[in-house]
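Incomplete set of chains, arranged as in the complex.
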Amino acid sequence: MMRFLRALGRLWLVPVVLVAWEAATRLAEDIFFPPPTTIAARMHEMWFSGPAERLWLTDAALENIPTSVGRLFAGWLLAGVIGVVLGVMLGRSALLSRFIDPLVQFGRAIPPPALLPFFLALFSVGAQMQIATIVFGIVWPILLNSSDGARHVDRQHLETSTVFGLSRSQRLFWVILPSAMPKIFAGLRLSLSLALILMVISELVGSVNGIGFQLLDAQRSYDLPGVWGTIVVLGVLGYLLNSVFLVAERRVLSWHRGANRTT
Amino acid sequence: MTGRSLLDNRLLCGAIGIAGLFCVAELAGRTGLIDPIVFPLASTVVGRAVELAADGDFLADVVSTLGAWAAGLLLTVLIAVPVGFLLGTLPRVESALRPVLEFLRPIPSVALIPLALLLFSDRFDMKVAVIVYAAWWPVLINTMYGLRDVDPLAKETLRSFGFGPLAVLWRVSLPSTAPFIATGVRLAAAIALILAISAELLGGGSSGIGTFILESGSSTDALEYTVAATIWAGAIGVISNSLFTLAERRLFHWHLARTEGTR
Amino acid sequence: MLEISNLTHVYGGGPGAHHALGGIDLKVAQGELVCIVGPSGCGKSTLLRSIAGLLRPTGGTVTLGGKPVERTPDDLAVVFQDYSRSLFPWMSVGDNVALPLRRKGMDRPRRREAATEALEQVGLAGAAGKYPWQLSGGMQQRVSIARALAYRPALMLMDEPFGSVDAQTREDLEDLTLRVRSHHDMTILLITHDIDESVYVGDRVVVLSKAPATVAGDLRVDLPGPRDQITTRENPAFVHLRAEVGRLVRGMRNDPAVSS
Amino acid sequence: GSDPADTAEAGAAGGLEKAEITIGALPIPDSAALYIANERGFFKEEGLTVKIETVQGGAQAQQSLIGGSLDATQTNYVSTFLAVSAGNKLKIVSDLYQATPDSFNIMVPKDSPIKTPADLKGKKIAVNSQKNIGTLAVTSVLKAHGLTAEDVTFLEFPFPEMAGKLEQGIVDAAWMTEPHLTAVQKNIGAQKLADTMTGPTADFPIAGVVVTEEFLTQHPKTVAAFQRGLAKAQQIAASDRKAVEKILPTFTKIDAATAAVITLGTFPTSLDETRLQRVSDLMVEQGYLKTAVPAKSILPGANG
């Protein structure tokens, strides 16, 4: 209970920002910047005015939010696996990195929307193509940070594992990965929010549902509170996902916090 | 030259890697795996990209995009690194701001750019603002995570000689975090390029790679032009990344020496 | 000058808490060189870090020149036990030594000069341009000693400063420390595992008990100065004191640290 | 941009409040007259310098208008009415483009089982933008064949990608315009299913030039000069197809050969309230607008 209250206490800035936002938008009276209360009303109408037995979620909410979040998780997990595996390989193998690195740098600079037609051609419309887009868009921070982490393992740690004859996989799982883990986590955290962004982008063409589709729909209908409402949903989702992520990170990296604490 | 020394040649290996990708893509088109109507052949696209190199208008577009990119990236670093240090060293400020930051992080460019259009009357400013908004996250997060990795004993050493917190930040935390910040900057560089192009694409304008893509939208070969422009974006990514890597190698030779850098 | 009273420190909390310091009382006069010996893991480094203000002890007080130590006191230098981690890999050895001198308001050429001199004194004349990771362990240790000496602090804390150098160099460094101390009126606390060394360089030898550490013995070393590696060590008083300290240290360990 | 500095300049430029304006345009045939006017110096004759910037679409362009990076922009009328009904204060100052038969068609693949619009029930149709002219026009065709918008699924794809989507079978039909209509017939042998600009949408107004009401009230002379210059170009575009064919390759990536064969709409020479009202009425009928927006209110002269 105390912990819950303390966690709540850490959110003190949120009401402050909300009030300031409300005041500013009310003063400005710009139709493009509706006040949060208006946005909230619209959000309520769009997503939270359903029947009580469905937790007040509307059809639109049930149709769009879970599908989108599902794709997001699939994309993020896949990107995590690909990014870490490829990143560690590139970080540890100079030869491989000489061949692959330019491709990585090339791919990284490509705007993901420009590749939508390509993924459409490969996977046609649907979840596969959307997940492919998400993966392509968010894998880079994980990949780069993993390869950075794997490349810069303390020399003494590597020598220790060499001397005690650790096998390649033991060395990987017990030395290289843990040592790179703090950096990998930085990449994963970056990618989590990017995944939300890419989720929206992947729903822009040829799509009939999802949060991104709703955003587009609201933009097309000049429904500005609706646009802002979608942005708010994205933001809140981002905050929640990040909070869960940080809890997981704190468990996995507890040694890191301890080892690097200064008093 | 022996085979060994050929494999040591980064340029050659990279070229082989790129050529490999090209062949795979071409084959996919030729064998009908990807219908050329749906997505153009690799050779067609590369042909177009090469043609563009001789197109003065397009080169002006590239220069214009690069201008916004460079300004945006510079501003990104100037803002994100100090803020990262602030948040990384003052956990209270960080946890207070976290909900707001994590809320802002997942706002997609499609929602962001229209807002930026409303707020900026100058296109260049608009582009730079959008770039900074999207590109500062990797620098910020990598700075914060890098700070956690600073050897506490190194900080204590300086403190014991009576240096204040700012001096410790500047003389210990910054240099030892710098290599990881640099990785963040490399991530940001690609994101900045993507956002520069997206801002031109969604916001319009009179020059820029994105505007070029817009203008070709009327053509029946629009996809070829888009992908050709994308190849240019990728090439810019490869070149800028090599420059960054070169600079990192000079600046952080101590880091490589200590960590058995695989090159 | 330095007064420590009833200093306690507990690492962590709950059932896994470790009582490192169990109430230490100690007074060090201006200009004194006090050697601290004690079993491995008893809390010597913890004590040193409390004095340096790097660790906030859970109980008791440390006062320096009459003022309680809240944060790192001015005019202090520390030679850390883990010397290799306390050198900055991104700076040359010369810069590592010269860096703290900025605090003294020295200009660049004077800093450089002082660094070169200090490096020469520890036998690393040519190493100023190298990086710490290009040096051997003993050389790194000597760099960190040079850094502390060049700083000429009023209070110097040394945590096993001569552990990684050969016997001859060790003797030379001991003499160097004694010389610098008398020239510049430093107060020095020196942690060592070498009982001979503690008696040879110390004005006093403080023996700590095993954790939670308390002061188990505090011996004044009354040897004629200036000390000399050969004559001092042959002095019967030296031999007697050394045996005395040895007995105290061994007494601390009523349970064996290493099982037989 | 309506700061005093602009107004000060005006004295020097023949009494115009602002001698240089920036206008957004899409790289499609609709905006041909803008480029003709620039090329032939019609704006210069009026003492006006017009800088044309490419924009992605009506919505973003309107945001640029409000943000101030554009003074005027090409936009399609459906977007304009939507924007006005959402509370934006916009004024249409010139008409640009109007549909002709076969300028906007529904296309189906070569051997499609879909023979009449009635067969579209339950099918997927590609449009370039949701809730816009495409869906509006297709829906009016569907209505004529006893279907509603709910009987089909609209998917959004850029025009150039529609051929591929038809070929892949991702969509069953595509609503397209030139030059893609010509290309899709040539490249994949797609066939015309229906012309969407017939009946209620015959001669449908497509695009015009819009400014903010604020801009109009502060720069009446500038706008008038612009209108005069553009009107001359519209006249040429309307009467001389060759002139349009010649200008197209300069601002689009449509080559001369294609320009010569594509079906073009017409270039109206005057703003006509009753014609515009048809757009609003159809939008109300299909539920795009909750309440009718009188066309008069978005024409200069009326203060809405």
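Note that the chains are named A, B, C and D in the order they appear, and that numbering of residues resets to 1 at the start of each chain.
Definition applied: a residue touches a chain if its C-beta (ideal position, glycine included) is under 8 Å from a C-beta of that chain, and two chains touch if they have at least 3 such contacts.
Everything numeric in this text was worked out from a predicted model, so none of it was measured.
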Subunit counts for every protein chain kind in the full complex: A x1, B x1, C x2, D x1
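FYI, only the chains that are shown with their structure count from here on.
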Most extensive contact between chains (C-beta pair count): A-B
Identity of the chain that, by mean CA position, is farthest from chain D: C
Inter-centroid spacing, chain C versus chain A (mean Cα positions, whole Å): 50
Chain centre separation (chain B, chain D; CA means) in Å: 36
In chain D, residues with contacts to at least two other chains: 59, 63, 66, 158, 161, 164-165, 168
For chain B, residues contacting two or more additional chains: 35, 38-39, 114, 118, 151, 156, 201, 223, 255, 258
For the chain A and chain B complex, residues of the former touching the latter: 10-14, 17, 32, 91-95, 97-103, 105-115, 117-118, 120-122, 140-141, 144-145, 148, 151-155, 158, 182-183, 185-186, 189-190, 193-194, 196-197, 200-201, 204, 212, 215-216, 219, 227, 230-231, 234-239, 242-243, 256-257, 260-262
Interfacial residue positions of chain D with respect to chain A in the complex: 59, 63, 66, 82-83, 85-88, 126, 129-132, 153, 155-158, 161, 164-165, 168, 170-171
Residues of chain D that touch chain B when the two form their complex: 1, 24, 26-29, 51-56, 59-61, 63-64, 66-70, 158-161, 163-165, 167-168, 179-180, 182-183, 187-188, 251-254, 258
